[in-house]
Every structure is written in structure tokens, then in C-alpha cells.
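Can you keep this structure in mind? I'll have questions shortly.
Heads up, one of the protein chains got dropped from this complex, but the rest are sitting where they should.
Letters A, B and C mark the chains as written, and numbering starts fresh at 1 in each.
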Amino acid sequence: MLLSVRNLCVDFHGEDGPFRAVDGVSFDLADGERLAIMGESGCGKSSVALALMRLLEGGGVHVSADHLALDGRSLLTLDARAIRSVRGGEIAMIFQDATTALHPLIPVGAQVVEMIRAHRRLSRSAARTLALSLFQRVGIAAPERRLAAYPHELSGGMCQRVMIAMAIACRPRMLLADEPTTALDVTVQAQIMDLLLDVSAESGMAVILISHDLGVIAGAADRVAVMYAGAIVEIGPTETIYALPAHPYTRALLDTAPRVDIGVGEPLPVIPGNVAGAHALVGCQFAPRCDVAVDRCHSARPPSRRIGDRHEVACWVTTDTAGADAR
Amino acid sequence: MGSLILSRLVQAAVLLIGVSVIGFTLMHLAPGGPLAFYTNSPGVSTADLVQMKHAFGLDRSVAMQYLFWASDMLRGNWGYSFFGGRPVRELVFERLPATFELMGLSMALAMLAGTGIGVVAAVRKDSLFDHLVTLWAMLALSLPTFWYGLLAIFVFGERLGWLPVGGRSTLGAGEDIAGHVTHLVLPVGVLATVIAAQWSRYSRAAILDVLGQDYMRTALAKGLSPLRILIRHGLRSGMLPLIALAGLQLPMLVGGALVTETVFAWPGMGLLFVNALSYRDYPVLMALLMLSALLAVMGNLLADIASALADPRIRLGRSA
Amino acid sequence: MSMGFAHRPRRPVQAGLRRFSRHRFAVVGLLVLLAMTVAALFAPWISPFDPDRIDVAQRYILPLSADHILGTDDLGRDVLSRLLSASRVSLLIGVSAMLMTLIVGFLVGAFAGYCGGWIDAILMRLTDMLLCFPNIFLLLFVAVFVPPSRVSLAALIGLTSWMEIARISHGQIRSLKQRDFLEAARLAGASNVRIIMRQILPNSMTPMLVAAALNTANAILLESYVSFLGYGIQPPQASWGNMLTYAQSEFAIDPWLAVFPGAAIALAVTSLNFIGDGLRDMLDVRLKSR
Partner (left out) sequence: MRKERRGVAEAASEASGQGYGRRTLLHLTAGGAAIAAFAVGGFSYRFRDRHLAPGQLALSDQCVDAFLHEAVNFNPLLYMEAGPETAVEYSVFDTLWKIDPSGQYVPNLAERIPTVGNGGISSDGLDWTIQLRRDVRWHDGKPFTARDVLFTLRVLMNPAIPVRSRNGQTNVEALSALDEHTVRIRLSRPFAAYMVALERTSIIPEHLLAMEPDLTRAPFNSRPIGTGPFRFQEHIAGDYIAFLPNLDYHGGKPAIGRLIQKYIPDQQTLFAQLQTGAVTVLDGKGIPADLYERSRTDGRFNVVLAPAPYVEFLYFNLGRPQFADKQVRHAIHYAVDRTAWVDQLYYGLPEATLSYLPTSHWAYNHMLKAPPFDLDKARQLLDAAGWLIQSDGVRAKGDVRLTFTCSTAAGEKSREEAQLLLQQNLRDIGMEMAIHNMPGAVVYGDYTTNSEFDMVLVGWDPMFYPDPDYSERVASHLIPAKTGRGANYSQFSHPEVDQLCREGLATLDQEERRRIYWRIQEILLEELPFIPIFSYRSALGVSKQLKNFVPNPYTPCNSWNNAQWRMS
């Protein structure tokens, strides 16, 4: 396994009181595999990504896990220097809005060069040559000129290409793509997704794609993890999830799919109620909004159970039925 | 760049004219006048007053007086003080170095220290250090400087006798740099503390603002060292508003040390201004007002240019 | 919002209040200020003595001795009573100068922002200019020509420090102008004045509230500076500023005379600054801290 996560928890002790954003997430990721994490905004998917990079530590944020390993190396115990070499070197990350994720006062080329030189012993000019070729690789026209451009002189799509160029610069083992296309026009979205898949396939890079866009995920991921209120409620191969969603939440999510395309980033209107605060409830977090919930759902947290080939779900109702079927 | 400067210069000229008209009118509409001081001198007869009024040009209408003053000013003649008859330009320029020294030094020290403190406080937001800095800044800014000045004089000068309490040099000591520095300690200390408190607030806010930006997270995700992130990514944008602010504080060089100069008997512009005010020495007052306005205009322009140079997003030639 | 995480549903007002109350300094500041305001309001009834009554036989009584809790000054007047009476003046000047600042600043900023064009350019450049003068410089320049009184001082301070508010409201209006509801209001046939009062004013209220707290603090400080330079509130009326100024020469005889008004100013100003800070957090407005 490239990445192995067991019982990852993220706790915030913010001004609004303590609050658990990620609540016992576990999953594995194989080399070159593409996993999508799907869910509404605020469900904790980005926190998972940031926690993997150890970008959430300190200042009232507490990250814990039974096991969090990249290639068998525990990420949680690395010292500051080692974790820096992981960031960008072994796990790269791209963000939702590339125009704000790039430093506005530094030419984009220099930002890529900076990334390269942070991880590889290359001279300034060699790094620049590499950056140039990366720009060509990610399909930036007139790369020479673009190296010297500032983010505000580039379009959103172009900025995201720069981000991708930066992400693949140090040949990382894994790429965290946090809503990489959300801020883009629909036509550009497709191009960027294609590019992303392209470069990951080419270098054998594993990808964790975080998105609420079912369309994007369908075409890109091998596996899908559905998160709700800080926990993974269902995980399984993409086709299985789309074809036979097991969790009521996944089903509801898929039902609203057409609408998601229209209202980017908006909460799903057809699921009644709001996302509950994680750990606020004793039972299943989704229970208050669930139309098939039974008494047990309100009193006890459902464990994640395997119901098919690499298909796991955390739901009393489904697993009981499925379990019955299996028996 | 050229057109930016040009258009700003035109604006500046218009503004300077406006300021001068308002200042001049205000001054002359006000009760009391420069002759009052002569009146108080029992040897001056009413006929003398009429004569003086004429000599000072005060018997003309305000509009005419303004025109005369303005045309003199444009030709580089700042006029003559009503008291002592010295050329105003001479009066002002002999005071400038003292004020620039006091205020410049205080501002330089305060900006350095204040920015440093503010950056650390921002980086360690909500730490004990941050809270202490906040408390210190609030206290420093909550009492008038003269209070601190008098306290410092009382403690360090009178009681402990460590430092000279006023003036700019040890009299008659010649070129005595050490003596000069000791005279600077208290006034600069008081002024710098207060200005530093302000700057620490500015820079803390600016850095906090930057730390919350997406690109700072990107920099972290790139695996850069925190030091590099703070300096190359954080300060680079955090300093932008501070640079602009520094430019805008340029006029403080003239009027900022008003009270401190009085307390520490510092022979600078502040004292000149306060005295000119109480004597109603119109030519001196106008000169100081215009100088301050000029510095304000320059400060604005410098702030804009500095921002334009430092921030590629501001397109040159268009005012920010 | 680049990163979403679940948050407990809470109404914004509640959340704001909670954020404010988490700002411990701000809460303390608010309590202190409230106490001072109440004391000022009821000063004539809670003052142990007539604040202006001179009794030279009773002068320089030290704090905590005899009937005078905070002692007496060089004319034998009760310091506590004078502080209370002074707080009425100083707080009043602070508040009325602040109101003045708000009104003038808002009108200039709103008018400029709303009209746009050359009116905007002229007004805002003038604002920039005035903002550049050291406040005390400007204030003194005007103060010399106007006899000092409670009203004139408040007006002067107000008239020389409205520029920041103008900038804030100007910025607000420029951004609000982009939004739809103004267009809607205009289409609905609302007059300009009505639009400014009904739409723009409430919408730019929040950042102005923060600036108001800071302005009040500033005005209280300015009053003391003006007093120091001899253009302040006239005797016999006490103000914190003139009490502090008069106490200077007694620093060695009776330092308490300088300590109490100093402490009052520091307390009020610090409280207001913290309240401003707290409000800023609470309303989460990005003020350009100038």
C-alpha cells in the first residue's frame, strides 16, 4: 500500500468551541490508484487532505490516527524537516482556486522554480529549464513568456495548469487534488481533468481527488469514498457506488446529481435538513436526515462493514439487509 | 509611470492651492491677530499699530493679502516673520534638521521594532507574547505622549539623573556625539515607543491578513521552510500596505513631534509651530501648513509609486 | 471558502456575540466603559463633594485619608468628584466628536461614492490630503481660532478626524453600488437620498461601528493634547485632559493628582480600543487598519 490511513481524527478547538471535523476516517491507497473523496461542503474532505500533509497542526487543531503511513513510513512522527520533504516531494497538492493559491507578487515561473529547488539539487538555470518543459507538458502556450507572468495576468485555467506543473515537478508519489476544477468554467474543467488524469497516468502517480462534483468523479476515479459529517459512510469502486449505492446518503447524493452541476458548491437542496455537527449525535450522523432511519440509527454509531468486493458501508439499515442477504 | 506622476502632480498643485486658500482664510477670519502682541507692549501707540498693520500688509483685504502672499511664495519668497523680521524660509530650514532627526530616528526605530514585534505577534497569534504585545500597544496608545514624557523626565532625569532631560546637546561641549546621543534617548524613546505600538498593530494585522491567504498554504504544501515562507511569501505581501502607510506618514516628520518637542525642549518645527500659533505669526504658520501639505502630497505620491513598484497588480499610469 | 468543514448551525447575531465575548479584553473593556458611563451619568448624585468647591485649607490631602477617597487637589477640591465631573465632559466630547465624525465622514464618503465622477475625485483626494496631516497639527491650527468650549472642542475634533470614516463609507458604497439591490431600488423609483439613507447607510454601518469606537478613544486623547497645549476645556469645568495638564506641576508634590486622570484616560481609551478590536472580530470586517 502506498498510503494507509486508520482512524484519522481531526479536532478543532476554535473560538466556537471544540469540534471534530474528521471522525475516524480509514482507507488505503495503492500506487497509481485514483481515489475520489466525495461529499458536501463542510463534510471534512479537505481536512482529510490537509491532515495527510500535516498542514493542520497546532493552534488548537489536533490530528490523531491509529495509523497514518506513506509507504510504510508513519507520517505522524516525522520531524519538521522530513515532513517538508514529503510535502511537494512525495505528496503534491493542488487547490480549488489556483488564482489565489499562487502568490500574487511572484512570477509563476519563479514559483515553480522555487518548488523544484526546494526538493531537488538543481541550479537555478536547470530548474528554470525544467519549469519550462513542465509548462510545455501541461499545455501552456508560449511557456517562455508565461514563466515571467504574474498570476493576475493568467486565466483561472492557466493558473491551474501552473499549479499542476508545480505539483508534478518533483515527481511525487501521490497528488492531492482538492476540488481542482470547481472554480473553473465547465469547458475548462474538462481540459484540466483530462490533463490531471493524463499526467498521473503517465507518471504512475496516485491521486486523491476531492470533489462534490459527481460528474467529475465518475470519469476520473477508480474508487470513491463518500464522506458525511467527518466520516466515510461508504467506500467502493466507482462503478459499484454509482450503480449500486448502498448508503442512503450516497443514494440521496446521486439523486441530486443533475442539480449539482448547476449550483456549484451549494448544499444539496433535496436532502432534507442540514449537515449535523460531527460527534454531536450518539448514533448515525445522517440519521436525522435519513428517510429510512430506524431506532437503532439514533442510538448507536454504525461501524463500517464490508458488503461487497472492496465495497464498505457504514449503515445499520443497509448492512443489516445486506448482511441478511449475504447469509 | 510618467503619466501617473504627472497627473498626481497636477492634483497636488490643485490641492496645495486649496489648502493654502482655506488655511489663509481661516487664519484671517479668526479673532486676535499678530498685532495683539504689540498691543500688549505699553510703549506701542495706536498710530504705531496702524503703521505696523500697513507694514505687515494687514490693512489690505484678505483676498489681496492672499494674492500677495501666493505670488511671493511662487517666486520662492516665503515672507518675513512678523516677530523678529527674519525670513521665514530661514526660520523653517534651521528647525528642520532637529525635527527630522528626532522624528526620523523615532520613526525608523519604531517601524523596525514595531514591524518585528507585529510579525512575531501575528505568527504566534493568541500566544502569551501576542497578548502581551496587544496589551502593551493598547496601553502605549492610551495615554498622551506628554504624560510619558514628563514621567520619563521625572524618573530618568530628575530622580535617577541618568539622562539629560531636554535640549539637543550638551551646551558648549562642542562636537560631542556621545552627549548628543544621550539627549536623544528620552525623546526618541518616548516617541518611538508610541509609534512602535502603532506599527506593531499595523504589521500584525497585515501579516495576519497574509497568513490567512491561500497562497501561504500553497507555499507550505510545497514543502518550503517556514522561514522562507514567512520572508519570501509572507513579508513580501505583508509589507505592501506598510510601505504605503510609511509614505502616508511622511507629514509626521513636520508635525508629528509637536507635543514631544515641547516637553523635551527640542528645537524643532513643533516648537516653531506652537510659538507661531500663539503669536499669530501668519507667514510662519502658512509656511508650516504648506510644508506639511507638501509632504502630505509627496507622501501620497511616494506611497502610490512604492505600491506600484512593489505590486505588479497595480498597473502603472493609473492611479491606485 | 477554499476549505469547508462542518460548523454548528448558529444564528449570525448569536455567533457574533459569542465571538465578541470570547474576546476577553473586549468584554472587560465594555464593562469598564459601561461602569464609567454610568458613573458619568450619575455623577452629580454620586459625587461625594461639589467638584468645583474650593477650600484652600483642605488642599493636597492624600488619597484614602479623611473624607476624600482620592484626596484633594491644590485648591482643596475633591479629586474623586472632579474625576466624575470630568468624565462627563471627556466622554461627552468623545462621543459627540465621534458622532460628528460619523456624520461628516459618512456624508462625504457616501456623497462622493454615490455621485462618482469628478465630485468623487475631488472629495476623496481632499480626504486623502487631510488624512495626511498629523491630526494634532490640523486640530491646533483650527483650535487657535475658535474659543474652546465643550461644543467647539467636540466639533473641532469631529471636523478634523472624519476622514477615515469617509474612506470607509466611500469604499462600502463603491462596492455596494456594484450590487443588484441598489439598481433594484433605483428602478423602484427611490430617490437618491432615500437610497443613501435606506440602503447604503445600514449596509455600511458595521465597519463604521468599529471606527466609531476607535474614534471615540481618539477624541478623548486629542482633548488631553489640546488641553496640554493650552487650548482645552476652560476652568472651572474639569476634564480628564485639563486635570492631567494641571497636575503636571504637582507631580513631585502629589503624584496622585497626575495618576488618577491619567488612569481614567488610559482606562477609557484602552477599553474603547479593545471594544473596537472586539467589534472588528465580531463583525469580521476587514478594516484597513490605519
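Basically, a contact is a pair of C-beta atoms (placed from the backbone, for glycine too) under 8 Å apart; a residue touches a chain by one contact, two chains touch by 3 or more.
Just so it is clear, the structure is predicted and the values come from calculations on it, not from any experiment.
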| item | value |
| --- | --- |
| Residue among B:T25, B:S71 or B:N275 that touches the chain left out of view | B:N275 |
| Given B:V123, B:L139, B:V185 or B:M290, the one touching the chain that is not displayed | B:V123 |
| Absent-chain interface as seen on subunit C, which is shown | 1-3, 5, 52-54, 56, 59, 74-75, 144, 147-148, 230-231, 234-236, 246, 248-253 |
| Hidden partner chain, residues of subunit B it touches | 31-48, 51-52, 55, 80-81, 83-87, 91, 94-95, 97-105, 107-109, 111-112, 115-116, 119-120, 122-125, 150, 153-154, 157-158, 161, 164-175, 180, 208, 211-212, 216-217, 220, 225-227, 229-231, 234-235, 239, 242-243, 246, 253, 262-268, 271-272, 274-275, 278-280 |
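Everything below uses one rule, namely that only the chains that are shown with their structure count from here on.
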| item | value |
| --- | --- |
| Subunit A and subunit B, separation of their C-alpha mean positions in angstrom | 53 |
| Mean-CA-position distance for subunit C and subunit A (Å) | 49 |
| Per-residue overlap in subunit B, given as positions that touch at least 2 other chains | 214, 217 |
| Numbers and ranges of subunit A residues touching at least 2 other chains | 95, 97, 100-101 |
| Residues of subunit B that touch subunit C when the two form their complex | 11, 15, 18-19, 23, 26-27, 29-31, 134-135, 138-139, 141-144, 146-147, 150, 154, 158, 201-202, 205-206, 209, 214, 217, 241, 245, 248, 250-252, 254-256, 258-259, 262, 273-274, 277-278, 280, 285, 289, 292-293, 295-297, 299-300 |
| Contact set on subunit B toward subunit A in their complex | 125-126, 213-215, 217-226, 232-233, 236-237, 240, 310-313 |
| Residues on subunit A engaged by subunit B in the complex (per definition of touch) | 53, 55, 59, 80, 84-89, 92-93, 95, 97, 100-106, 114-115, 118-119, 150, 152, 163, 166 |
